[in-house]
Each structure stands twice: as C-alpha cells, then as structure tokens.
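Shown next, in structure tokens, is the structure this report addresses.
Removed: one protein chain of the complex. Kept in place: all other protein chains.
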Amino acid sequence: MDLMQILGIIIPTAIFAAAPLILTALGGVFSERSGVVNIGLEGLMMMGAFIGAVFTFYGETWGFGSASPWFSFVMAILIGAIFSLLHAVASITFKADQVVSGVALNFLAAGLTIFLVKKIFDAGQTPYLNERIFKSDVPLLSDIPIIGPLLFGKAYVTSYVAIALAFVVWFIIFKTPFGLRLRAVGEHPMAADTMGVNVTKMRYIAVMLSGAFAGLGGAVYATSISGNFTHSTIAGQGFMALAAMIFGKWHPLGALGAALFFGLAQSLSITGQQIPLLKEIPHVFLLISPYVLTILALAGFVGRADAPKAIGKPYEKGKR
Amino acid sequence: MDYVIEMREIRKEFPGIVANDNVTLQVQKGEIHALLGENGAGKSTLMNVLFGLYQPEKGEIRVRGEKVDITDPNIANNLGIGMVHQHFMLVENFTVTENIILGQEPKNRGQVDIKKAAKKVEEISRQYGLRVDPYAKIEDISVGMQQRVEILKTLYRGADILILDEPTAVLTPQEIKELIQIMKRLIAEGKSIILITHKLKEIMEVCHRCTVIRRGKGIGTVDVANTNRDELASMMVGRDVSFTTEKEPGHPKQTVLEIKDLVVKDARGVSAVNDLSLSVRAGEIIGIAGVDGNGQSELIEAITGLRKSTSGSISLNGKEITNHKPRKVTEAGVGHIPQDRHKHGLVLDFSIGENMVLQTYYQEPFSKFNQLKISNIFDKAKALIEQFDVRTPSVHTEARALSGGNQQKAIIAREVDRSPDLLIAAQPTRGLDVGAIEFIHSKLIQERDANKAVLLISFELEEVMNVSDRIAVIYEGKIVAIVDPKEVTEQELGLLMAGSKQSEKGEE
Amino acid sequence: ACGSDDAGSGDTDKKEDDKFKVAMVTDTGGVDDKSFNQSAWEGLQEFGKENDLKEKEGYNYLQSNAQSDYRPNLNNLVRQGYDLVFGIGFLMQEDIQKVAEQQKDAQFALVDSVVELDNVASITFKEHQGSFLVGLVAGLQSKTNKIGFIGGVDSALIKKFENGFKAGVLTANPDAEVFVQYAGDFNDAAKGTTIAATFYGKGADVIYHAAGGTGSGVFTEAINRKKNGEDVWVIGVDRDQFAEGIYDKAENKSVTLTSMVKRVDTAVLEVSKQTKEGNFPGGEVVEFGLEEDGVGIAPTEDNVSEEALKMVKEYKEKIVAGDVEVPMTDDEFASFNK
Partner (left out) sequence: MLTSGYEPIKAYTALFSVIFTDSYFIGETVRQMTPLILSGLAVAFAFRTGLFNIGVEGQLLVGWLASVYVGIAVEGLPAFIHIPLAILAGALAGALWGLVPGYLKAKFMVHEVITTIMMNYVALHVTNSIIRSYLLAPGERTEEIQSSASLSSMFLQEITDFSRLHYGIVVAILGAIVMWYLLWKTTTGYELRAVGFNQHASNYAGINVSKNIILSMCISGAFAGVAGAMEGLGTYQYMTINAAFTGVGFDGIAVALLGANSAIGIILAAGLFGGLKIGALNMQAVAQVPPELITIVIALIIFFVASSYLVHWLRNRINRRGKI
C-alpha cells in the first residue's frame, strides 16, 4: 500500500471512531467542570446506545425513514439526561460519594438496558438497523485536492457534528455567563453560592448535560458503528471517554484532541497489520500500541493536569 | 434610634455547641462597627447568619427598620448587604473581573462582555481607591489585592452595608493602612461597615462603636471614643491582658544558624533571595521585618529544605545543611512553624493526635520496627494538648474541626516540644486573638531563654518589635539592615522595609 | 437446586420427573445471541415441541453472566434433575469436565469441544468444510481477486474457518490473494469496521468474517461502501446473515454474499433424541459435517451466481465422498496448498 492509501484508510476511520468518544468526553467535561465526578459515562453511553438502537428501529417502523437515527438522537439526548438524574440526585442532593454513584449508574445501565431489550424484543439484542448514519462526501470540502478526500471524503456527518459540538461546548464553557458560573461552581462552590449562583441547580444541569452528551455519544455509536445494541456494544468506550476528558485537561478542545488521538492510534494499530513494514511486528505490540502511545504522550508532553478544585466534594452550605 | 442593621437576640446552635446565644447587634448608618471576640467566640457565625448562609434558631433581623428573613445570600445581596469572608471566597484560576461579575455578568449576544465588565470594575475601583488589575488571575496576585477584589465584589453589587470578617489578619501594615483609607472613604459615601478584627489598635483607630462577644454571648456595645485597648481586651477575654510582652534582655551565645550569600529562585524562576547573609545565635530572637513578597517565604523554604537554593550556604551549628532534604534538616535541629498552617502545618484529615507526631512518628517511642506505638503517640498528644492549652474535644478529633487558633497552638506545641536548636516561626499569630497571641509570644521567649535560636518572620511590626532581640530588615531578597528594636521607631522601620537606605541604623 | 423448591414442589414436579428433561447453559452471549446459543436453544425448543414438554420444566436454559458462572449453572441444572445438560461453547470444556467427574450419574453434552468422560458426549462441527464452500463462492465471485478473512480471536477453532476458507478460495481461483487479520476481540464492532475498511481499501471485494459482534462492523463498512457505489460483499457466519447486510430494504438487497451456517440446533436436537432413546453417545465425539447437515451454505442464495452454486454442489459431494480433504490447521493448509 502506498502512503496515500494508508492515510486514506487511517484518517477517515480515526475521525469516525472518535465521534462517540468526543461526544461522551464533552459530557464529562460539563459534569466534572461543575465539580461532579462522572465515572458513570460508561453507563450513560450504554443507555444512549440502547435508546439509539431502539428508537431508530421504531423510527423505521413508524415510517420516519432516514430521519430515524436523528429521531433516536433526540430521544437519546432526552433519556440520557433523565437517566443521569439518578447520579445527580444521589451525589448532589443526597451527597453520596460521586464515584460510588457513578459506578452504580454503570451497573444499572448494564442491567436495565439488557432487561428492557429482552422485554421489548424477546431477544438478547435489538434487531439490526436498516436506517443508519451512512458515510457520504462532505459537499465542496471533499473536492479539495489531497486533504479533501482524506478529511471530508466518505465520512459520517455525525463525526463533524461531534467536532462542531466541541467548539460549541468550548464557547459555552468559556464565553457565556452559564459557563462562568459552571466553572465557578466546580472550583469554589461556596464562592459561587455567596455570589448568588445556585450551586445545586448548576450541578444538576451539568450532570444532565453530561447525560445528554453521553447519550448522544452512545446513540451515534449504535447507529453508525455497531448497527444494533447488545450487551457488549458498549464495552469500555465510556472509560476511554473519561480518559480522553482527563487527557484533554477537562477542556472541550483538549478532549476533542485526545479523542481524535485515540482514534488515530486505534486505527493505526489495526491498519498497521496490513502495512508491509509493520506487519513483521508481533501482533500484540500493534494491539497495545494505542494504549502505550497514550501513556507515552501523557508522560512525554502533556504532563500535569489540574482537575477542577472542588471535584468530588458534595457541597454543603456553610461547611468549611 | 434608626439602625441600618438590627439583629436581636440571635441564637444559633451547631451540634453540641451554642455558637450565638441571644446576641444583639445594632449598627448605625454610616458607622464602622467593630465586632470583637476571642477565636471561636461566634463572630463569623453571627455574620453568616446576617448574610443568609446560616439560619438562626431564634431572633429577628431588621434591615433599615424592616423585619427581614434572610434565607439565602441572594436575599442579603438584594438587601444591599455584602460580606468579605474570613477565608476568601475567590475562584483562584479566574481573573479579577470574572470573580467580581460572577452571578451578575454583563452580556452581549449571549456572551459575557468581559470588556464592559472590566471597564465597570475599573470605574468602581477608581471611585473607592481600590487598586486592582482587572485582567490578573487571582492566583497571581497578592493577598492585599485579593482583599480589594473581595470588597469590589460587594460594591459591584451595590452593597451599602459591608461586613468585613477579619480583613486585616492577612495584610501587611502598608496594606492595612490602605484598607483603613478605603473604609473611611466608604463611610464617607454613606455606607456602613461591620468590621471583625482581633487588632484592638485598628478598632481604636477607625471604629465608632464596638460590640463584644464572649463564648457566644453578647457582652455589650461600647463607644470606642470612651474606652481603651485594655478595657476592650478584658471585656473580650474576661481577664486582664498585657500587650507589651514582658521579657528580660537576651544573652546571645554561639552562632546557630549561619547563612552566607544565599540565592533562591521562586516558582517562576526569578531570584527571590539575592546573596542574603544572616546569622542567628543561641539565646536570641531575630525578627525578620519586611513587606510580603521580599523573599521571606523562599528564605524559610530554603532553610527547611522545602526549596532548593541555587548558590550560597546554610549551616547549622557549624554543619552544612544547604539543600538537604527536609527530614535531614529537621533532624539536624530545626523546628518550623509554617506560614500556611493548612497547607504545610497539618494533615487536616488526621486526628490531632496523629498531627502531633508529624515530625517524629518514625522515631522511638512512637514507633519501633516500622510499627506505630499508638498509645505512646496519643499519650504524648494528650500531654501536649494539656501543656499548650489546645482546645479540642479529644485527641481523636480531626485537626480540621479545630479553630484556627487551636490548630496553630497544636503546631507550636509540636515544634517547640522537640526543643530544636533553631525555631523558625513564620507568622505564628496570624488571625489569633490577643489571649492566644500573648501565649505564643511567651512560648517563643521561653525558647530563647532556654538558649535556643529563634527566627521570627512577621508582617506585623508591633509583633516584631515586641518579641525580637534584633530585627533584620529584608528587602528584595537581601537583609538591608539589622536594627535594635529598642532604638528604632515604627516609622523608621517602615522606611527601611520600603527600601530606603538613608536611615540605616544598628550594629552592622 | 435449592432446598426449598425441592421440598415444596409437590406432585406436579413428580409427574415431570418421569419425563425426559433436557437443559442447556449459555455463555455470556445469552440464549438469544443470534448465534450458536440461540441456535442451540432452537434445537431444544424443537425437541420440546416434538416430545410435548413444557418450557422451563421439561426443557430449560440458564444464562451465564461471567465465565465463573458456568459451573454453578451446570450444577444447578443437574441438581434440578435434568437428564441431559448441554454446555454451549468450548469455554465450558473445563467446567463440564469437573462437574461430570463429580456428578457421575448425570449426563452432559458439550458443543464445540471434547471431554473424554463416559458421561459426556462431545459435539463438534467441521467448520472447515462449510468454510470451504463459502470460499469457493468468494473465489469465483471476486472481481479483484483479492479476498479478506477476519477472525475474532486467534484460536484453533477460528483457524478451522480460516484454513477451510482459504482452501476453498484457492481451489476456485488459484490467482486469488487472501488477506487475513484477527481482531483479538469478538465484540468490538469499531475494530471490525476498521479492518474491513483496510481490506476493502487494499482492493478486496469479498470479506468472510468469523468474528461474532466484531463482524457487525464489517457489515457496517460494507453497507456504507455499497451505498457509495462500491461493489463489495461480506460472507456471514454461523447462521444466515442476509438480514445484517441489507442496505436497501425496499428491494431487499443485501451485501451478504452468502453465509456459512453451523447447525447447532440440528446437533442438539439429534443428541437429545438419541439420549431419550437410550443411546446417549457418552464418551464419544459426535462430529457434524457436511454429511450430517451440521454445516453448510446458507439457504438465501440471491447473490450467489449459478456457476458458484454448481461448484458448491460439486465439491460438497466430493467432500462427503471423501475425495477432497479440507484442511483445518495451518499445517494441513500448507500441504493442501502444495
């Protein structure tokens, strides 16, 4: 294979594989920026993938046609946000340990989704979806020589939606009053409280946004990559998104970069097995290369990451 | 009489303690009203009630004559009450402007209009003489400026009743002077101020009236014009307090600490200590006077091994300890009462007992063969708590739950008890009430009298002048003068600290 | 199992006890995994229907959530008095072995692997034979002469698929080149997509997957390419995967060229029947190949050319007759290819 051919495979797959991670990591940014650890991203994504598959399927039967996946996205966003309320209620109102509550969310999603799949479809997984998000050329941009086909040819719209959302989230968090308050709540909730910012409300909104984004991430995975939902559709992607968020230093664009990096490393490790030179390397080294590369990147040039200061601590009025 | 604030018979309980027991506070329009009391007397609690952070069990609050129910800081804000908290409520990685506008951001097409906000901040800051850099990050600015940001926050919200909870505890004398000017300007504008402070001098200087609380109970309100420091102090503590520390002249002996041409870089890589030389002898207290940020922290950190020095030497009792690890320095005979008690001095989540052996846990009798001797540790802690009058429910109480004054006493107990040849005390009385200060000063002098060397770093001139046998003035990382406290005036010292060379005085 | 149920069950159970009861333990995929668990369960259901048994009483299954659940599940069924207990999947080999050693009176059957005990019947399939047939189709219908094989996890079992397939491809089309890659995972659809993208990118136009859930990514990639006008195919595995490959629902068009089906249902039904009749094949290895209709090519033949079908039929006969020996290991393939 020549270089263009290799890049032509690696880059588009990197971008498409990254989309669910980007979205979910953005959700994580919201929650953790507000001071609520969200290890439940995995469960939220699972719920999103389930909703994505179920409502795309029903969308098809209800005659929504190719709009079915988009309909399912809306549902995944809504239900993801509602589902994340459990984490919000436990960890914000009842001041439960945020990690425990997140772990519980993961358990709950794992049980509930498959339980519901069995109830609804009388099978261990949803049927295969006919209406999915399919690849297409991005108009105009894909005509640019060399980089056009690489970056914009035969791509998923959802990938570009995810990338665009990263910028939107960046704008929200760093440019709007909402974002200012959100960050204040995550850094120093008492300061925010004394300035009239409702800490509880902000954290609820942030956690629900994380549910919405992770739900969307899961739904995108189901409708563009797996094509159905089974017990193993979401197996670790939520944790990778968590890692991307931390790798990206709790910054939306950082998370975007980290997710793309994961995607690139992943697709390189897979495609690498078909590249003559890399073929000679034992299989296992290619398999672990995305993870090792991430660790090296962190140790080499990313280094210290400062979490929001109040992260993990329930807010109690007047507590010192 | 018309009061702008009237708190009547306020009662506030915390589990196991009555923090405010029928306290009444009446503030007139346009006055600076002092609130005085020992550490833990209930001052902050009372103010937090007024600001809506706590709900009182009993009592009523009137603002400008109207009975109000302040259930939330928002309501207090709307009533024109602003509060500068004892522990600053600032988001460290936000800019000054962001901190000020938080919650009431000017908007422009959905976006925070930072430019407009910064302009407004500049306007207010000019109006009241509160110098700040609107675009600086809080973590990069001095405590004094942070304080001004806190005040600006309330003014930005249009507050005309300001509560300042111990605003001067962390300020340098210069900054205190500025703050006093600012307060005067504020009342001239018709605002009213409630000021909490342990510094009676400040009360005498700026306040009109003073309300005293002791152990949660209101003792009474006096006109400052008709009282004096001693009366206030005894009202607050319940006994007489002496202000000038009694001490015999010292008898300095051999040199204990010898610093030669020391250079230390700060976190940003700039030399904070520049060719500094200093020696401290056994049996004397050397006070280091200087404006914050002239290399004091870096000097202490270099001596104690918490920061590397780039050149020069430090020796203790004739032995090199330059760039030794903290533990080696400690074992060589250095005790250190750190400036930031929460960051360095204590593990807040450890019990007070465990904190008492922070420097010695690995030695006998507290452990043997890597095994802790728990009973020895807690016996020791009990003895120290007794000896230094640390007020804590038990040795098993988390250090976090103690009041600042008692936390400080615990640290001092730990460091003094090891009887180090050199005791470094950095701002040992910050935020403490006069009774506690008296106690700590007497401990430092006791150490000196036991032939130990003591190095005292303080921004408080009165403290330095009262306690030290010699005063070394630090300016831009150098000792610019060594003076005798008995022969120098506060004004002269102030000039030296500001870098003026003319009035050089003293032995060298 | 549990004491309470044994004690309190009363005479309804007694009646059932007289009847012949069968049950199975699934792996973590569950009974409706659209793969061999499901297929095995369909076999049991069929057996139940034929013998007028009640589900959950006469025939039953237990699902495992983790590898460590196999043994308690097997034990549980034995203790509930099932006359024959199936373990589905080679991962259960060790557990069947242990339980069978302990419960000498119970009868077991293991699918996809071998336990040499008198009370265990081992059921295996000649996947290489079925793979050979779909290999023929791939070899004939590839226009680029480049063909891909994606395995789930590199193992002796999946090697049977790979080698049989390669042998079929080369038999039909000696010029063809076969790309092989193992995903290292049966459940990573994203990986499946990437590997498929790589293969198609290198010019392959047919990919055979034996990779479970990872395979659904292969279909995703193929459908995408088909929609963008590329002429690519996927060959499904274990059951007829025509539906997975549908890209045009109205026209019922699928990227699934054909599938290699593995009739676990037939095998389960067959062994259940034999056992009921008192011919429990304990200690034996019952092999299901082309001859027994245990493996074969999927019934949906929409996309398979006449020529290919003819060749498939021809070779099926040769294999059954023993004229062609399909390789299953790397070594056998090497000598086959000589």
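Letters A, B and C mark the chains in the order given here, with residues in each chain numbered from 1 onward.
Note that contacts are C-beta pairs under 8 Å (C-beta built on N, C-alpha and C of every residue); 3 or more make two chains touch, one makes a residue touch a chain.
Remember, predicted model here, so these are calculated numbers, not experimental data.
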Contact list for the unshown chain, restricted to visible chains: A, B, C
Residue among A:Ile11, A:Leu26, A:Ala76 or A:Ala104 that touches the chain left out of view: A:Ala104
Sole contact to the chain not displayed, among C:Lys21, C:Lys34 or C:Arg71: C:Arg71
Which of A:Leu7, A:Leu112 or A:Leu253 contacts the chain that the document leaves out: A:Leu112
In chain B, positions touching the absent partner: 304, 306, 325-328, 330, 336, 338, 343-351, 354, 358-359, 361-362, 367, 370-372, 374, 396-398
Missing-chain contacts mapped onto chain C: 1-5, 56, 60, 62-63, 65-69, 71-73, 75-77, 79-80, 90-91, 93-94, 99, 102-103, 113-114, 152-157, 184-187
Touching residues (missing chain, whole complex) on chain A: 39, 86, 89-90, 94-97, 99-101, 103-108, 110-112, 114-115, 118-119, 232, 235-236, 239-240, 242-243, 246-247, 282-284, 287-288, 290-292, 294-295, 298-299, 302-305, 307
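Simple rule for what comes next: only the chains that are shown with their structure count from here on.
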Category of the chain touch graph - line, ring, star, complete, other: line
Chain whose Cα mean lies nearest the overall Cα mean: A
Centroid comparison with chain C (C-alpha atoms), farthest chain: B
Separation of chain B from chain C, taking each centre as the mean of its C-alpha atoms, in whole Å: 75
Intercentroid distance (Cα basis), chain C paired with chain A, Å: 34
Chain A residues touching chain C - in the complex, by the definition given at the top: 1, 5, 8-9, 12-13, 16-17, 114, 118, 122-125, 127-128, 130, 132, 134-136, 154, 221, 224-228, 230-233, 235, 266-267, 270-271, 273-274, 283, 287
Footprint of chain B on chain A - complex, ascending: 175-177, 180-181, 183-184, 187-188, 190-197, 309, 317-318, 320
Residues of chain C touching chain A in the complex: 28-34, 38, 154, 179, 181-182, 184, 187-191, 193-195, 197-199, 201-202, 213, 216-217, 219-220, 223-224, 227-228, 243-244, 246, 249
